[in-house]
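With one protein chain withheld, the remaining protein chains of the complex are depicted in position.
Presenting chain A:
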Amino acid sequence: MNIFQVAYKNLLRRKTRTLFTIAGIMLSTWVLVTLLGFNKGYEQSLNENIEGMGFQIVLTAKGCPYEAATLMLKGGTGLRYMPEALVRDVAGRAEVASATDMLMHAEFDPNKGESGGTIVYLGIDPQTYPEMKPYLQFNQGEWFGADSAAEIVLGYEAAELEQREAGDVMLLPGSDQEFKVTGVLKRTGTQDDGMIFLPLKSAQQIFRKEGLLTMLGLRLKQDADQNIFEEDLYTLPDVQVVSMAQVKNTILSLVASAKIIVLSIAFIAFLIAMFGVLNTVLMSVFERFQEIGILKSIGALPRDVFQMILIETTLLCALGSLAGIIFAYLFSGFSEMVVRYLLPFAPNGSLIIIGWPTIIFAFVSITLVGVIGGVYPSLRAASIRPLDSIRSAE
């Protein structure tokens, strides 16, 4: 029988203790894996949400609300416009890979709800806008046929509210003209879900905003320096530049403090695992004081005893961390539900992502930390003198 088998049998001899120790390590690993998964998932979801907006830079007239939600909060007021000529100049610059013109418009609909409500429309260029937002897919139908057609495309929730399907007609408040629904988009989890899209030229004509735009969405060429380009845009009069990278960095710096708390808790999980193992193995060594003494009296070297105890510790930690990883993986959906319930604001997408790097890191680190915790008890066991241990029984 080799040392590994002896260590394994030792663990089986004390099943309850072994089970509780494994359970303790498992819980620590579970917490660690979930927190690391959350750390990764939150950041990734945030990135995806911002990337999902489709533009690297948005140019708007100074003070203009450029998001549907702002417009709704402001009751559809406060829109400002940029002349198309200015936008043409920016869109034509060498650094720009693609650009898309947009006209946002809010209209009061007296028939929306009992006391009316604001509806937000987005006039878009059917040639360039879909390219900038490749994630927009159709549940039914397709984009408009021409950029001045009396046609509309509805975000999923706008269509659900209006009970519209491709081929139906709609009336736009403030206009007596019928618009044909050419498409209904799939749910995206972004503001596009609630948007009513219409061709830019039609929007400019209906809302009497010929030659004007509210936004220009820009994507730069890969070799373009975004910072220099933005600096240049800041010199333009009466224009505000919104950089998505800047927005993302601001959000990430805001959540950085939350990340520190998360990592602190993960560190505590490490400590719990280490001291739990140290305590359990030390107790086990004290309990087997005489047994270890007898082992040594029949020829076991201090090195053999040290190895035996360390192997026991390693087995405990490896099994516990493996169980913890499995639990963290199986219950990640539940953990995500709890996190979403507790967090006032969470981005769309998967909040807890448990990938191989997280799994390997958790397994190796928890096992390593447990083994470090097992070194002292192993040394104590190795240093037991056979005579002292046999006398202690008297």
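FYI, a contact is a pair of C-beta atoms (placed from the backbone, for glycine too) under 8 Å apart; a residue touches a chain by one contact, two chains touch by 3 or more; residues count from 1.
As a working rule, contacts and distances are computed from a predicted model.
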Report summary line: The chain missing from this complex carries, among "Lipoprotein", "Aspartyl/glutamyl-tRNA(Asn/Gln) amidotransferase subunit C", "Extracellular solute-binding protein" or "GvpL/GvpF family gas vesicle protein", the UniProt name "Lipoprotein"
Query raised in the report: Among A:Q191, A:Q226 or A:S350, which residue is in touch with the absent chain?
Result: A:Q191
**Report entry** Residue of A:Q44, A:Q205 or A:Q246 in touch with the missing chain, whole complex considered
**Finding:** A:Q246
Report task. Give the residue, chosen from A:E43, A:E107, A:D147 or A:E162, that touches the chain omitted from the document. Result -> A:E162
Report summary line: Where A:L171, A:I228, A:M283 or A:M337 are the choices, the one touching the absent chain is A:L171
Report summary line: Out of A:A85, A:L254 or A:L342, only one touches the absent chain, namely A:L254
Query raised in the report: Touching the missing chain, which residues of chain A?
Result: 49-50, 67-70, 109-114, 139-140, 157, 159-165, 168-171, 176, 178, 184, 187, 189-191, 193-194, 240, 242, 246-247, 250-251, 254, 345-348
